[in-house]
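Quick one: the structure is below, and I'll ask about it shortly.
Every protein chain except one is present and positioned as in the full complex.
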Amino acid sequence: MKIKIIAYGIAKDILQTKEMSYELNDDSSIGNLKNVLLEKYPKFEALASLRFAVGEEYQDDEFVLEEGSEVVIIPPVSGG
Amino acid sequence: MKIKIIAYGIAKDILQTKEMSYELNDDSSIGNLKNVLLEKYPKFEALASLRFAVGEEYQDDEFVLEEGSEVVIIPPVSGG
Amino acid sequence: MEIKIYNNPINVEEVEQYVYDPNCGGIVTFIGTVRNSTKGKNVVRLEFEAYVPMAIKELNKIAETIMEKWPVKKLAIHHRIGNLEIGEVAVAIAIACPHRKNAFEACAYAIDTLKETVPIWKKEIFEDGEVWVSAHP
Partner (left out) sequence: MEIKIYNNPINVEEVEQYVYDPNCGGIVTFIGTVRNSTKGKNVVRLEFEAYVPMAIKELNKIAETIMEKWPVKKLAIHHRIGNLEIGEVAVAIAIACPHRKNAFEACAYAIDTLKETVPIWKKEIFEDGEVWVSAHP
């Protein structure tokens, strides 16, 4: 299935793009996506945290993605 | 001996004057002055607190007054 | 540090700008305003009176204690006296610290202690009378 990945902050630098589409196995979870990303972009390993949002909400590793899901990568935030 | 009393806030209302001179026994302390004032102006009894300052500093009951001392009556403060 | 007591309206922005420090990431401010009612009674206006030289001294003590207790870089306390209308600023305290936790603690300490020790008095004027605030238990 195809999902869309949107990246902010340092995640955008690591992916070298703001948005990309990505091919994943059906019924993949956020956890599966995370593993795939960590393998393909080892720089994610070095971050202090790595969170993901779908539907403008943080989602945990168990969250199951579907065809067309938009997943936002949330590297360590630093507002304020 | 003669001292000067200066009053602020509700103390001014109770004494009905901002300043007055007052005759006290020699070597009277703040504590003695307080007793005299409480007797003469019983409304001071009703206050939440009654403090005294000499030389722009709070002084306790033991502080000994002298001829010409300027004693400021500090009723409960309410700044801010 | 900047300690002031005066009759004119307080410019909060000025107080905050005074403490701005390029090494500090944050400023915590407390702004005390004149409330429109006390125990359900409408306040028409307030009158603030201070024993100014001693009030300045006591405010300086607060500032010095803060400088000792917390790594405060800059601190300003402005207190107004005279007649104040509802909503006007009676006091503005601004504190800049490298760490915001300290700035919150120091600012709370400043206003708490000010209300205990600084010889300033306020009288609430109602339509049918007036009361020296906190005078009676």
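All chains are identified by letter, namely A, B and C, in their written order; residue positions are counted from 1 within each chain.
Throughout what follows, a contact is a pair of C-beta atoms (placed from the backbone, for glycine too) under 8 Å apart; a residue touches a chain by one contact, two chains touch by 3 or more.
Keep in mind the model is a prediction, meaning the values are calculated, not measured.
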- Task: Indicate each shown chain that the hidden chain touches within the full complex.
- Result: A, C
- Task: Please pick, from C:25, C:53 or C:82, the residue that touches the omitted chain in the full complex.
- Result: C:25
- Item | Residues of chain A in contact with the chain not shown | 6, 8-10, 13, 46-48, 53, 56-58, 72, 74-80
- Query: Which chain C residues touch the hidden chain?
  - Reply: 12-13, 16, 20, 22-33, 35-37, 86-87, 100-101, 104, 107-108, 111
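One rule holds for everything that comes next: only the chains that are shown with their structure count from here on.
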- Where the CA atoms of chain A average out and where those of chain C average out, how many Å apart are those spots? 48
- Between chain B and chain A, distance of the C-alpha-averaged centres to the nearest whole Å: 72
